[in-house]
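Apart from one protein chain that is not included, each protein chain of the complex appears where it belongs.
The block that comes next holds chain A.
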Amino acid sequence: MSQPSWSEVEYLYYWPENERLQIVVAAQRYETVYTMPGLKNVESLTDKMAYATLKLKEVQIQRPTVAESVEGLKQLIGLGHLRAAYNLTITLLNNYGQGVGKAGQPTRNTFETFEFWSCRFQLMMALKLHSELLEELAAFETLDAPDTYFQYYPALLQQGYIGSIIPFNLRMIHAEAPRFSPDPIESIKRCCALEEITKQVIDQMTIESRSENQIKLWKQRLEAVKLMKARCWYTMKEFHQCITVYQELLSKATDDKRARLLQLLLRISVVIGDEKLVEKFSREITVQNSGSQNFYLHKGIKDSFYGNYAKAINNFQNAQKTSGGLSNPTVVNNEAICQLYNGKVEDARSHLLSFSAVPTEPIMLNVNTISQLISTSKDNAKQQFLLNIVNK
């Protein structure tokens, strides 16, 4: 597997120069290290699944050993071992001199270190380590220091590298992270700034008559930033702002993306409790989706909004028929919950327990809640359910 050449990947790092960089380049001052990250949380995460399996089945799961490199990270992620990957980022950053105590100290920033940080922050988002993430992100400040550009390193510039060394995903996480802080409006400001520059890049690339693929990728990035902005509004309970962003995306979406966005808009209307909006989006979904699984799913959700649980059950059963049996976890789950609200608690639980594939987290939570209601202390059903999961 060969490394791609710079010209093949250059467009991914395209980033307009800012004033800070220009001043420094004009003065030829390359000594200062502006971006000084360092690890703050170095406790290895325990492997909860392995622990649970050990307790329930007395079997020790072995996690694979991988190389201490980007490849190793990719392997662990590919196998779903996210905690192990997170632990590996600690090792890697230590090896590259940006471990504990290095935050605020000038160290050597390289292409690799930024990649490790990007991977680490992504894993922290997935593993919900939000306060730890905010701590470690602080050192990156506003991500526009001169040393975040290839141009700041004369050796790299000589080889033709220009643009931002910061992976775009890291920029997105940096913009979204304040959502988990006491000042969530900061995330909106950062999202808007990121959106602005992304649009500039697209405009510039269009002027330069770049290839369709390159512009397409940046348009996908713009979409991701908008989705992020909508998420931030949602967290702040600014539902109407959130809906406005999704409607912007809707106007440019392809058919399958449209279907997903409309379902999301329907759910947000249900969350708000606005009947007019529920009906509006429901009409649009109906037009788009007659006969498909999504069609019955949305009808079921609308029925539960009105409290018509018996009708909802019917619609979820129809949704199952179009998806070939008990295979869609959302549909199985929703039918069970409607059975619960219809007064059929035992049916609800057995329906959830009958789900054949590995149950998702929401299904497990619901099994737990319902079990608390109707299980005696000697009840084995839940235990058996957990054992089945572990077996898979």
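One rule holds for everything that comes next: a contact is a pair of C-beta atoms (placed from the backbone, for glycine too) under 8 Å apart; a residue touches a chain by one contact, two chains touch by 3 or more; residues count from 1.
One rule holds for everything that comes next: contacts and distances are computed from a predicted model.
J.: Assign the chain not included in the display its UniProt protein name, restricting the answer to "Trafficking protein particle complex subunit 13", "Translin", "Transcription initiation factor TFIID subunit 13" or "Pyruvate dehydrogenase E1 component subunit beta".
T.: Its record in UniProt gives the absent chain the protein name "Trafficking protein particle complex subunit 13".
J.: Determine which one of A:A145, A:I173 or A:I188 touches the chain that has been left out.
T.: A:I173
J.: Using the touch definition from the top, which of A:L39, A:A145 or A:V270 touches the missing chain?
T.: The one listed residue touching the chain not shown is A:V270.
J.: In the complete complex, the non-displayed chain touches which residues of chain A?
T.: 12, 70, 73-74, 77-78, 80, 82, 115, 118-119, 122-123, 125-128, 167-169, 172-173, 175-176, 217, 220-221, 224-225, 227-228, 230-231, 234-235, 237, 239-240, 242, 260, 263-264, 267-280, 297, 301, 304-307, 329-330, 333-334, 337-338, 340-343, 345-346, 358, 360-363, 365-366, 369-370, 372-374, 376-379
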